[in-house]
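All protein chains of the complex are present and in place, except for one that has been dropped.
Now for subunit A:
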């Protein structure tokens, strides 16, 4: 993955509009967050292969970036995005990494389901 170029990501997002797409969205503090420091909570959430249709999709901010997807009955939102790639299967992978290569958030869009 490489540092987000806003225009590239925006162009990619628009290729996923108005058709069924699969979303992977997650955020994590790391499974050992509370173990390492009792002042912290371990908070992890992910949804893999939510099937939605987006009528709008936009990346905003100056970095780290935000992304919002307007879907049939609501919204999908991610903040803290730093890196992206369009992989060899044509999927847009967005992620936010902490120093040391630790993933803090990811938002991914694909026209086919992600592997489970």
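We adopt the following convention: a contact is a pair of C-beta atoms (placed from the backbone, for glycine too) under 8 Å apart; a residue touches a chain by one contact, two chains touch by 3 or more; residues count from 1.
The criterion applied here is as follows: contacts and distances are computed from a predicted model.
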Item to check | Name per UniProt, for the chain absent here [options: "Nitrate reductase subunit beta", "histidine kinase", "Gfo/Idh/MocA family oxidoreductase" or "Bacillithiol biosynthesis deacetylase BshB2"] | outcome: "Bacillithiol biosynthesis deacetylase BshB2"
Checklist entry - Looking at A:52, A:71 or A:103, which makes contact with the chain not pictured? => result A:103
Checklist outcome for this item: Note that subunit A touches the absent chain at residues 1, 24, 26, 28, 30-32, 35, 44, 46, 83, 85, 87, 91, 93, 95, 97, 100-104, 106, 108, 114-116
